[in-house]
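Remarks on the structure that follows.
Every protein chain of the complex appears in place save one, which is left out.
Take a look at chain A:
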Amino acid sequence: MKKLVHRLGWPGTIALAVVLLFVFVGLFAPWIAPYPAQGAGAPNVLAKLAPPSADYWLGTDHLGRDILSRIIYGTRVSLTNGVLIVAFSLLIGLPVGLAAGYFGGWIDEALMRGTDVFLAFPALLLAVLMAAALGPGFLNSIIAVAVTWWPWYARLARAEVLVLRGQPYVEAARLAGVSHPRIIARHILPATGRPLTVQAALDVGPALLTAAALSFLGLGVLPPTADWGQMVDAGRKFFPARWWYSAMPGLTIFIVALAFSVLGDALRERKGGTVRAPA
């Protein structure tokens, strides 16, 4: 624990704790939520738009569902959103960047100019366009955001590979007849993988935020599945009189996005390397 605080600093440690808390909450939503059925979408019309109280800590929505339970269930969607967006982006961006950087020449030109096309559009606008074209839905919204996200991984991977490709040991391996796939797997991928995984970890927060923006615009998951962005949108009609409906999920998005961002900064500036000997 002391070591962790030393590495990440207090803000980073707290942010990590918040992130882990949400992961835990998402994993065990049915056991943690006070009203699991409502969290999953069952209406409870007798308690429509109730303000925060002892029964409903964060109030209820227009169908009377406990907002705390909805947020807890929404954690699953939001976190999977963030993780899957980043994973899909890595899945596309990493091979593109590896190929562009490693083989160079016209392959590099073709791949990177193609990548630039995606970067030429404002990211959110492109995501909205994609989501509108694909139609709303869990998987579609993830694909829509990933489409705007992968070029950054392609660029990062390419930059790393360019440095590595010039290493004498890579040239030596090639001169010794080691095949391209093996050189990539042995010498290139492990060394690019590390900065990329750090970047990916940092990106889960912003990715989840973008996904929330999409579902706020009605392009994300469909009701009755709980989703933070969609809850903020639904509560908009009752704002400010029933402020808790929008404010509570909004606050949640704020906290999680902030936690990821602070954790990201802490990771970037962390003291000591990954293979640091215990002090």
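Quick note on the criterion: contacts are C-beta pairs under 8 Å (C-beta built on N, C-alpha and C of every residue); 3 or more make two chains touch, one makes a residue touch a chain; residues count from 1.
By our rule, contacts and distances are computed from a predicted model.
For the omitted chain of this complex, the UniProt record lists the protein as "ABC transporter ATP-binding protein", which is one of "Monovalent cation/H+ antiporter subunit D", "Nucleoside-diphosphate-sugar epimerase", "Permease" or "ABC transporter ATP-binding protein". For the chain left out of this panel, the touching residue among A:Lys3, A:Arg113 or A:Arg186 is A:Arg186. Across the entire complex, the residue among A:Val178, A:Val198, A:Leu251 or A:Leu267 in touch with the chain not shown is A:Val178.
Chain A meets the missing chain through residues 105, 167-179, 182, 186-187, 190-191.
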